[in-house]
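Missing here: one protein chain of the complex. Every other protein chain is in place.
Chains here go by letter, A, B and C, matching the order in which they are written, and residues are numbered from 1 within each.
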Amino acid sequence: MEKDPNAILLGEDILDPYGGAFKVTKGLSTKFPQRVFTTPISEASIAGLTVGMALRGMRPIAEFMFGDFITLAADQIVNHAAKYMGMYGDQMKLPMVLRTPVGGGRGYGPTHSQSLEKMFLGLPMFHILAPSHFVHPGEILVQAISGSYPTLFLENKLLYPEVLKLEQHSGVINRTVHFDEHNYPVVVLSNFPDKRKADIAIVAYGGISRLLGPVLNQLAQEEIWITACLPVSLSPLPIKHIQATTEGIKKILVIEEASPAFGWGSEVSAALYDAHAGQLDGPILRIGAANSVIPASKPLEEKVIVSEEKILSAVFEVMAW
Amino acid sequence: MEKDPNAILLGEDILDPYGGAFKVTKGLSTKFPQRVFTTPISEASIAGLTVGMALRGMRPIAEFMFGDFITLAADQIVNHAAKYMGMYGDQMKLPMVLRTPVGGGRGYGPTHSQSLEKMFLGLPMFHILAPSHFVHPGEILVQAISGSYPTLFLENKLLYPEVLKLEQHSGVINRTVHFDEHNYPVVVLSNFPDKRKADIAIVAYGGISRLLGPVLNQLAQEEIWITACLPVSLSPLPIKHIQATTEGIKKILVIEEASPAFGWGSEVSAALYDAHAGQLDGPILRIGAANSVIPASKPLEEKVIVSEEKILSAVFEVMAW
Amino acid sequence: MLTLVNSPSPDQQNMARDLTEVFYRQMYTIRKVEQNLLDLFAQGYITGTVHTSMGQEACDVGVVNSLDRSKDIIFSNHRAHGQFLAYCDDVEGLIGEIMGKETGVCLGIGGSQHIHRENMYTNGVQGGIVPNAVGAALAEKIKGTGAITVVFLGDGTMGEGVVYESFNIASLWSLPVLFLLIDNGIAQSTPKHLEHAGELETRAMTFAIDSASIEADDVNKVYSTACEVVNKVREHSRPFFLHVKAARLGPHSKGDDTRSKEEIESLKQKDPLLKISESLPVGLRMEIEQKIDVRIQTAVEKAMLASHPGLEQLRRV
Partner (left out) sequence: MLTLVNSPSPDQQNMARDLTEVFYRQMYTIRKVEQNLLDLFAQGYITGTVHTSMGQEACDVGVVNSLDRSKDIIFSNHRAHGQFLAYCDDVEGLIGEIMGKETGVCLGIGGSQHIHRENMYTNGVQGGIVPNAVGAALAEKIKGTGAITVVFLGDGTMGEGVVYESFNIASLWSLPVLFLLIDNGIAQSTPKHLEHAGELETRAMTFAIDSASIEADDVNKVYSTACEVVNKVREHSRPFFLHVKAARLGPHSKGDDTRSKEEIESLKQKDPLLKISESLPVGLRMEIEQKIDVRIQTAVEKAMLASHPGLEQLRRV
């Protein structure tokens, strides 16, 4: 915001001292009072304003208080944001970002805990990003709003308190970063030092990253070697980078926070089979949330969404194939 | 409507003499004036009313004039219709149907030609049906509204003028029908008489059926033997039936009308690989629309969406593997 | 069918006094349950959100008691504990629910914002319940039950477009639905003047919906207005928009209140519990309060011991 006078922020309850339900925008309305707008509770219009501003050369960033409410912006996303760039036969740019906290784990209940990104995956001329704590979310946000495309930017609620892990080595975990066609990072983690091939490739994104650190550490102790691939861009999918990372690894596990049916993992799995089928030991395992509402009761919620235990038991299942 | 006094119809411009933009409801408002409601242009509320009526024991059927406008009902579908059944801890039924014409091929342009079902595929407690002309759409609609689940019912625009093909044999094409867990038909077509295995399995749904008749006929002449599987239920996916139908066939082609990225075919492909990987000759080929807006210009639109020619060349591509 | 646990005595002479007593019981129950919920949250026994009705009890109790509980329908939002208790007095079900226990009215699956019992439904996404309520009103009208539907919404929620679509349809089709706006002048952290242009009082009028505006400090006043309005809606099968000015005494949810101390202090003078408690003999009041305190304590203890729901209680597909 400092650098770009065209950057505009809008969303519900984002003014100081409140600074947004998850405090992400705290301080900004005090620093840039002319460019931070608290809005009425009108999600469709928040998205619609954002599109209109982007059409006129601003670089607007809107906050949706919960990712669940992005449903109210669906018409703006599908029939407006994503269409203006494609349907006028010109080379218009439409940089705008819709930021929103997603995911469960906080007992907010069925309408405040979802990961609804699958609704918009694959939509032409629309990007979906989900940083993990292995990249710098702020930098990626700046990259998105400096780019050309309308973008949905997903922030997993449970990542807010996490410390960023940007170092190349941290205990047994090594982190390397590739960059995809749109220059978004694809993070590759491994829990082994040498050049050997991993036993299992894990492909995941966003909040799942929080679980991978502990999981990779524990598996290293059991001498199960993992390569994990975490693209920031969910759609379009940097499939070449994912295929290159998983190449030669005989077992693959795909993890997402939403339920796996018709999800991000379906495309990843299909595309990895396309590249590696015949070279794999057993099928590609996909895990995610149960195919139900996300319950408010926290102990039950923990059973519904992905946890370290679930990942570990998926790893052991795959190892046994 | 004759039989069930709780059946209610609502939608835009559905009164006689107009009878709806695609004339599907023609005659009904004259016959049942008390139970057919023409609505304001308020798609979110049309869906919302439908949910409210279903909660109170009616069996409402709403029409969305174009499938593209279902975006406006996304919040009602995701956070209301699909949630009420799951989040109250009871065994509530919520029979309601949202009907809508989908798909391209008529030159309506970018916001009136889409197949947006992928937005809601995999949503728990929500069904998506897409009849082809190899089943009786009216009977399936009655089945849906007599059932338990909120349902999105997709009618491909290009199927409206088609004659239903319900006979067991029609030229070289044989049609058998299985029924899935929810008793919706899974149609299996083949273009060969004997008990041999097909060269290629095609999995598709909805309006693609229109192209399959001619394609299967032509391929029969070239002695390329096809088994085509057309489930009516897109979500939940009757994967057992699809896997059983494709079992032992060495080449698979998945076709959908929307662009294949993160689509219905992604799940079908991933699930078929899960079952058959290692037994296949080459990868599963997925085809669909180009990853762009659907242009108004009809000759260009024809190049963007799936056509007989595209299916044929996909078949030849797969045969060559 | 539901019956009021504390139903008014049939004795006509004591009617008014009895009603006040009933109202006080309900209002005190609401207040006390919610104070307990906030405590439980602070102690870590509750996760997620807890939006309390504290300060709005006169509205909740006045309106809900004007309904015919045997058939009328209630839709509400994230701030519905008060209405729920006024509706069915299910203290155990509510506390269990919010603590995420299977003794909750929705097995702990819905939580604070997603509650359903009999003819009451709540949902935590703003606005969407409004067309649901209109649909319910249409269904009951077609069925000919004579039921009316009331839908509670907040001033902030008047930002959602679907509310206006619903006004239009309810009026166009003459549906028996009461739009009940609880205007506490704030939405989460945002004061009304940053949410709305013009007056909320007139928003439904342009759709040819009769409207009225009242204060929610006196439960008896709310109740008598609501009775009138509910009768009208039922008799004429027409929508009505009732604008009720209320004070949110507590935080938005849990402990997030950015208003100044002075502002909250001045709001506390409108506390509807103050007003009603003045009209009851102290002895009676103490007796009522003690009983309720014990009841709530027992409910909390029961909920503490109850189990969480299991995966098998979740519906799939």
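Basically, a residue touches a chain if its C-beta (ideal position, glycine included) is under 8 Å from a C-beta of that chain, and two chains touch if they have at least 3 such contacts.
Note that this is a predicted model, so its numbers are computed, not measured.
Shown as candidates are A:28, A:44, A:65 or A:173; the residue that touches the absent chain is A:44.
Among B:6, B:50, B:111 or B:156, the one in contact with the hidden chain is B:111.
The chain not displayed touches chain C at residues 159-165, 167-168, 171-172, 194-199, 202-203, 205-209. If you put the missing chain back, the residues of chain B touching it would be 12-13, 15, 17-18, 21, 38-45, 68-69, 72, 106-112, 290-293, 295-300, 303-304. Where chain A meets the missing chain, the touching residues are 8, 34-35, 37, 39-40, 42, 44-45, 47-58, 60, 75-76, 79-80, 83-91, 124-125, 236.
Keep in mind that, in the parts below, only the chains that are shown with their structure count from here on.
Centre-to-centre separation of chain B and chain C, using mean CA positions: 42 Å.
Chain A and chain C, compared by their mean Cα positions, are separated by 37 Å. Distance between chain A and chain B, defined via averaged C-alpha coordinates, is recorded as 29 Å.
Counting partners per residue, chain C has 104, 107-110, 114, 123, 125, 127, 161, 309, 313-317 as the residues that reach two or more other chains.
For chain B, residues that reach two or more other chains under the stated contact definition are 75, 79, 83, 86-87, 124-125, 236.
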